[in-house]
Structure formats: structure tokens, C-alpha cells
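Starting off with a structure, shown below.
With one protein chain removed, the remaining protein chains of the complex are shown where they sit.
Chains: A, B and C, in written order; residue numbering restarts at 1 for each.
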Amino acid sequence: MLRIGILGATGYTAVELIKILLRHPQVEIGVVTSRQEGAPTIASIHPQLTGRLDLRVEDLAPLDVAARCDCVFSCLPHAASAQAIAPMLSTDVRVVDLSADYRLRDPRVYAEWYGDHHPDNGRLGKVVYGLPEFYAAEIAQSQLVANPGCYPTSAILALAPLVRGGLVRPEGIIVDSKSGVSGAGRTPKLNTLFPECNESVAAYNVGHHRHTPEIDQGISMISGKDVQVVFTPHLIPMDRGILTTTYSVPTAGVTETQLMDALRATYASAPFVRVVDHLPATKDCSGTNFCHLTARIVRGRVVTVSVLDNLIKGASGAAVQNMNRMFGYGETLGFY
Amino acid sequence: MLRIGILGATGYTAVELIKILLRHPQVEIGVVTSRQEGAPTIASIHPQLTGRLDLRVEDLAPLDVAARCDCVFSCLPHAASAQAIAPMLSTDVRVVDLSADYRLRDPRVYAEWYGDHHPDNGRLGKVVYGLPEFYAAEIAQSQLVANPGCYPTSAILALAPLVRGGLVRPEGIIVDSKSGVSGAGRTPKLNTLFPECNESVAAYNVGHHRHTPEIDQGISMISGKDVQVVFTPHLIPMDRGILTTTYSVPTAGVTETQLMDALRATYASAPFVRVVDHLPATKDCSGTNFCHLTARIVRGRVVTVSVLDNLIKGASGAAVQNMNRMFGYGETLGFY
Amino acid sequence: MLRIGILGATGYTAVELIKILLRHPQVEIGVVTSRQEGAPTIASIHPQLTGRLDLRVEDLAPLDVAARCDCVFSCLPHAASAQAIAPMLSTDVRVVDLSADYRLRDPRVYAEWYGDHHPDNGRLGKVVYGLPEFYAAEIAQSQLVANPGCYPTSAILALAPLVRGGLVRPEGIIVDSKSGVSGAGRTPKLNTLFPECNESVAAYNVGHHRHTPEIDQGISMISGKDVQVVFTPHLIPMDRGILTTTYSVPTAGVTETQLMDALRATYASAPFVRVVDHLPATKDCSGTNFCHLTARIVRGRVVTVSVLDNLIKGASGAAVQNMNRMFGYGETLGFY
Partner (left out) sequence: MLRIGILGATGYTAVELIKILLRHPQVEIGVVTSRQEGAPTIASIHPQLTGRLDLRVEDLAPLDVAARCDCVFSCLPHAASAQAIAPMLSTDVRVVDLSADYRLRDPRVYAEWYGDHHPDNGRLGKVVYGLPEFYAAEIAQSQLVANPGCYPTSAILALAPLVRGGLVRPEGIIVDSKSGVSGAGRTPKLNTLFPECNESVAAYNVGHHRHTPEIDQGISMISGKDVQVVFTPHLIPMDRGILTTTYSVPTAGVTETQLMDALRATYASAPFVRVVDHLPATKDCSGTNFCHLTARIVRGRVVTVSVLDNLIKGASGAAVQNMNRMFGYGETLGFY
């Protein structure tokens, strides 16, 4: 049994991660950390875990976690995450980082969007971007994997095959995303208070969302072309789910059939990405590690629609998919 | 007191219309029609009206309604609406049509999107498009006003000033809208059943939504330029509200300040359109006749965000605004 | 025009109060207070007020507010409210207190449920309980009115006529209430974060909710009998609305018809309470000052169901009803 540790176990991605791992036949969760005082039980923090995981959260040093685990997932916020992970990498523990710390390859881009205090700056560009549909081989060889962001996963899965295949132009791509509120985290804030966001929809961080450069980089790396998207996220009154609608310009003569064929060919052997003919709803993938996507041509524009569960395929499910790859299990082990 | 009749009083736009009119000091609702058998009270159909409107729905011929009213609002579905309205126009009753029947000016465009059975085809092109922010004078003179659709109102108010002012290019405009479920009407269908659309978001009618040519026409008429938008509506798990995000290409050298100035200048004397600096949420306008909107430039694209209540500014509120104009009341009478 | 001041203008009851008062033909809002720094506009705190109320919040001493107003509404939290109100009562300003400070008549009961630091203890027992359906005459004569709580209003309106009429026994009454989340206030807390309470229902403060003694007192005062209820509030994933289900034991031979007759007789001339035959939903009264209620006998128990909007009939609407009484306006002025 693989011994698992989870850093930063009090949030929404952590509880989803724990629930997936509890069903996984080859792992055992041994350590869950948090700075909360008094070492409360994990079930008191996440009542969903009552009677399912009998652990207390501990406030441990990174090397103490590493000593007790084969695989560590970090659900810490950015910066805190790299600070905890860096020292562990001198041991032989393997790490999946769910924060944004190691996703961007260029330290200048990181500094521009996240500020200039990356605690492990030198490692940027050397860590695999953990999108298993495109980087399976590298993931399998890695000690550290940078788990992708939720919005980027939904956008890259839909767009990268089309840009790479020369079916849409790399310039002028629009990414309009709609996300459930769990994506905003579990820290109480006015804008995520129930009566503020219930019965309402709003755009936020227009032009400034930190997932923008990650979407750029993901599509650019896969396609070999320079892509800079216009990205607009919206907050939707639901717990979970992301629907991303993209708009791009097809290259000359491209048909809807060619778009769908390119998507189907890309994901022919991807167990969790399904190219569908109908227009998918986020609920179709809610609670699962699937991403459903489709493409249309409307009045000379390519429109794609992709849906996934932001906490699973957009975070913890992808993280377990990565762990499966890293430790040589079947990619779908523990899921369904 | 103006005597009011409402055709098709069982749906969501009708009940909102009634609630607005109940507060209006110059009108009295005298007739509400429906084909429902047994002449039930309007309060049994809309419990919100208990103790507020003591009428029964009647199944009346159009001329019988006209004989009892000064102003008639039609909340009937398209085709049925024109069929009821056409005969009334030979009397001197004045009519606000909330259906789509008289909005499109070109019979061929109507036929292409709605089918070729318009019961009053010859009048298309002669009826004013009832967007009070742009057609106030014509509305005041009209016997019949075509009340705009909810999505078109949100898109046209944001885009028309920018296209007209030459600040954005008329080609390649993207309109991505998010609407509450009340927009889908009150007839039970699987896709608007609570457990189907709650906790979910989906795009629908991609490339086929009937509001597309109305958005084209609205922006084109106001700007004098030929506009064909790509329009994607999405269903959001909330009762009411529309948020529309648009993407367009600015003309050379245009700044965010110029965009905002053009919007502010256009709506300087419009009592219900507010140009705001922050990113508005649908809740900001929920239950009101306001539309809040803003504009940004992001990576060389113009992004606008506009919000309104689909049942009020997007339907019944605009209808009362039109009535106020038609009968010479102050535009805001009865609202706030 | 009556000059109005509102203390503690940043919460949900305050914004509803302002929206009602903006429609009232005899009042003008002149002062809104808050401790927020920098004197922000009220519209920046409540975007719903954009273009409707052009005031900044001020941090004023009570006597400075009193000097500028004829009528003051306090939306402050308990204790803070009495502290602000007490000094104003030496002027001739009249006050509606929406907090709990002056509702309970017995200082010992107040101390038991709220703690022993009431800043104006001596006035308890001398302030009218502002339930206009029962205390209209006293309200009209009062300088200070204690506006009832939301849960108590829903329970007292349903039960008091039945206990007073000897139709149900005063012992063993159960009050099971279901409330929207706005009732929990606008301060960010974990349990009212969207992803915590969306898609969930929970009981809270079982046996300890501070509205318990207010329900006891309200029914006891009106009926002249000693009532102690078992009260269980539940949090429902909706913005607003309270549904209260009560269970009591009928006295010998009582029929459903007698129950309904007693309710109808009590509220025959109450403009905002409607006794209905069907089972009401909170949505029937949402956004209005109405309370709909009904009664049934099931297997030898009396079951009542009453619904209202917690922010309106349960708070700000009742407050304006009280103001109307205090200043001699028609009870419904400004509502519909």
C-alpha cells in the first residue's frame, strides 16, 4: 500500500482528494496536515468523512511528512506550497502539487501574475505540467508534478488539439468560463457569502485572472504556436462545475467534422475525456473525473464547449490520475 | 385611469407585468386572458397576487378585449400574439407586444428563424422596435410597439453605442449570454425541471437561438453598419437575471476611457441604464428595471459586461416603460 | 416629507428598508450611518441602489442623527442598538428598532438569552411590541417601537389566534421553522459561505435560539395564557423566506373549519395577512409584506403553515408598517 500525505487538508480540494483516495485500492492515507490548533479530527473539519477516515490533522514540518509517506499531495496555497515542497524533494518522496507554484515555466511570467516571491524560483521550467492527456510519459518519470488549474484544464483540452492541428488560428482566441463557487475556496469572504452569490452571476478578475498565462502556456506548448487568450471567468450559483465556451477563427475551409475528428483522434485513448455530439452540461460530469467537450462552427467562428468538475478533473481527480501514472497503476484505478 | 388588458396572463412575464402595473398610479388592470378552463382567479394561478388583484382570467376574443381597454399587453407566444393583435389594431386601443412577432423588420429573416407562418406578415418593418433608450419619439407616436427580447436588450445596450461611435469594428462580434431559468417559460419540460438545471450550467441552441437576428438588427439599425454576431446563450441555475459578455475588436487607438465615455454619453439621460466602473452582477438589477453595464479592454479586445433582470428590463419593465412613453407619462412612473 | 435616518445601513435589512422607503410617497431618506471608513456611497455598499439613492454613509453620534430626522430606523445589532437609541429618546424623534433590544418585556428573560449587559435595561417592559396586527393603537401612540423578529412574526401570527380562542392547548406547542440564509446576516462566516449551505439543509441552535422567548411572550401576551414553545430553526438554501410549521393539540371537538374561521376573523381587516385554503410556499410572499397562512387537523393535531419574507414582513416591511401607524399614514402606504 502506498502511504499518502496531504498538506493543507482543510479546503474543498483536500476533501475531494481524500474521498477519491478512500476508494483507491492501493493507497492508505497516513498524514493530513493543517496549522489548525488542537489537532482536530479530519471528520470534525469535513463531516463527510465521519466514520470513513479516522485521522487528526497535524502541524508537521515538510521533512517529517516526507519521512512517513511515499506520495504527498499539496493542497496549500501558492508560495506556501513551494516552500513546503522544495525541502521534500531531496528525499525520495514523490509529490503532486495542486497549487499554481510549478505550473508556469517562465519565472518572469510567474512574477508578473503572482508577484516576485517564488520560494523555489530556480525549479520553474523543470517540472512537468501534469495534464495526463498530453504528458503521460513525463509524468510517469517525475518526482514532482504540477497539477493543472481548473479553468486551464477545461480550455486546453478543448483548444490545444484544434490549434495544434492547424484547424483554428492561434490569434484572437476568446475563453469565456463559468465556474461554481467552490473554486473560490473555503475562506469566508463577502463575495462568496450565500446571499451575495446565490441567484446571481458575475464576471470577475476580467483581464487579471491568474489562470490566463497558464492557458496561454498550455495551448502554446502543445501546439508549438504562440497563443495569448482573452480569458473571462464568471461565478455561477452552484457548488461545482466549470463550463468553458471558447471562440476562435477557423483556418480556411475547415468543417465541423474536421474539428470533431481532431478532438476524437486526440482523446481516442484518453479514459476521462469524451467528445460528445450534444451540448454538454456541467452536471454531466459532476462528481466524476470526466471532461465532456464538443465543437461547432457558427457564422464562421469555431465555438467549443467543455465541461468538468472543477474539484475533480479540475483538481483532485487529475491529481490521482497523475499519482496513478507516477506509480505505474492503471490510469483509472480507484475512479469507477 | 388607463384601462389595461393582458393577453396570456399565466406565465412569468405576465405576473411581473401585473406586479409593476399594480404600483402604477395611472392604470387599472381590467382584463386578464387565458384559455384555461373554468375562469380561475388570477391569484390561483399566481399566488403572489393573493389579495392584490381580484380578477378571473377570461377566454375572450381580441375585439372584446379591445373594447374594454385603452392599452393591451400581449404576453402570448409568437404567432398566437400577432393573430390576436392584428384585429385589435383597427380599433383605437394601443398595444405593446411582448412576443417576438413584430420585432424583426424583414419577413424573410422572420421566416428563416421562426418559420413561414406569420399571421400578419405585411406589417413587419412598420412597427417600432420598442427600445426606449433609442426610439423614444417613435414609441410615443405608435399604436403598436414591439417590445424587445431579453438577450437583445442586454447585448444592444452594451454594443450599439460602441459600434455606432466607430469604437469597435462591426465584424466578428461575440455575444456570450448567461440567463436564469425563468427565461425558458412556465411550461413544464425536462430540461427546466429543478433537478436537471439546478447545480448545472449548459449552453443551448448554439448557432440557432432566435434572438440572434434581433441582436444583429438592433445593433445594425442603431449603428448604420452591417452586424452579424455569434451568439451563445447559457442556462444558469437561478430564477432571473441575464449577464451578457461581449467581445469585439477595437478600432485603432481606442482606449477604455473612450469606450466608457461613449456609453456614458449615450445613456446620460436614460433613467434605467447605468454605466458603472465595477463589474456588475445580475443581482444588482434583480427585481428592477435597470441595466448596469461596463466596458474593458483586455489584450486588444473590447469586453463589455451588461446585466439586467430578464423579466423586467428584459420584458415587462420595458413594456411599462413603453406604455409610459406611449401615453405621455414620465418614463419612470410606477417604477421607483 | 418625513425625514428618515437609518442606523447601521450596510446589512440586508437596511437595503430592503431603503428600497421600500424609496417607493413611499411621504418620506425622504436623509441619513444613513455606518462605521465604515471613508464615507463610501450607499450604492457602493448596495449596488442595487445605484442611481436610486445618492447618499454617503456617515459615522454620526445618535443626537446628530436625531437632529436631522423625524423618524429613525435602527438596523444595528442588539446592545449596540439600545445604546444608540436611548439618548435619542430625549428628543422628539420617533424610532423603530429592528434589533431585539426592546422586544422582551422581562429583563431577566433578556439577560438569560442575550446576556446581562442591556444598555437601557430600565426601559424593558415599557416599549410596545410592534406587531401591527395586534398592537395598532399602541404603536400609533409610541415614540419607540420594538419591531418583531422574523421567526416570531411567522409563529405568532399563526398560533396566537388559536391559543387566544381556546382552540388549541397552550402546552406542548412545537414550532419548526425553515429560513433563507439572509436571516443570518451579511458578515462572512464559514457556515453561510455558499458552498457550505448550498445544496444542504441543517437545523441550528436547537433549544438555544434567541427568538424562543420572543415567541413565548408574543403568544402569551395575546392569548393571556402561559406558553412555552419548542422551537427549531433550520437553514434553507435560498436567499429569503421563512416557512413555519407548528404542531399543537386541539381542544376537545375543534374542527378545521373552526381553526380557519378564527384565523379569518382575526385578520379580516389586516391588509397584509391572508388566510389561504391551499398550502402556501415562501415564494408566494417573496419580495412582499404579506404573510400567508393556513391550518389543518392531522391525526388529532393542529398543523399550521405560515410563510413570509424574512427581510420584509419579518423585518423592514413591518418596520414601515409601524412607521405608517406612528405617523398616521394608511397602513399600506408605499407598499403596493
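The rule we apply is simple: a residue touches a chain if its C-beta (ideal position, glycine included) is under 8 Å from a C-beta of that chain, and two chains touch if they have at least 3 such contacts.
All values reported here derive from a predicted model rather than from experimental measurement.
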Visible chains in contact with the missing one
A, B, C
Quick one: say which of A:Leu22, A:Ala136, A:Val249 or A:Ile297 touches the chain that got left out.
A:Leu22
Contact partner of the left-out chain, one of B:Pro62, B:Gly130, B:Pro237 or B:Gly334:
B:Pro237
For a quick check of understanding: of C:Asp64, C:Asp176 or C:Asp261, which residue touches the chain that isn't displayed?
C:Asp176
In the whole complex, not just what's shown, which of C:Thr232, C:Thr266, C:Thr288 or C:Ser316 touches the removed chain?
C:Thr232
Contacts of chain C with the absent chain, listed as residue ranges:
172, 174, 176, 178, 180, 196-204, 206-207, 228-230, 232, 234, 236-241, 243, 245, 247, 249, 279-283, 286, 296-299, 301, 303, 305, 307
Identify the residues of chain A touching the omitted chain, counting contacts across the whole complex.
22-23, 47-48, 50-52, 199, 271, 274, 276, 278, 280-281, 283-288, 290, 292, 336
Take the complete complex as the reference. Which residues in chain B touch the chain that isn't displayed?
12, 180-182, 186, 188-190, 192-199, 237-240
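Definition applied: only the chains that are shown with their structure count from here on.
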Look at both sides of the chain A and chain B contact and report whether the same residue positions are involved, with over half shared, or different ones.
same
Counting contacting C-beta pairs, the top-scoring chain pair is A-B
Quick check: how many Å separate the C-alpha centres of chain A and chain C?
46
For chain B and chain C, let me know how many angstrom lie between their CA-based centres, rounded off.
36
Chain A to chain B, mean C-alpha position gap in Å, rounds to 39
In chain C, residues with contacts to at least two other chains:
199
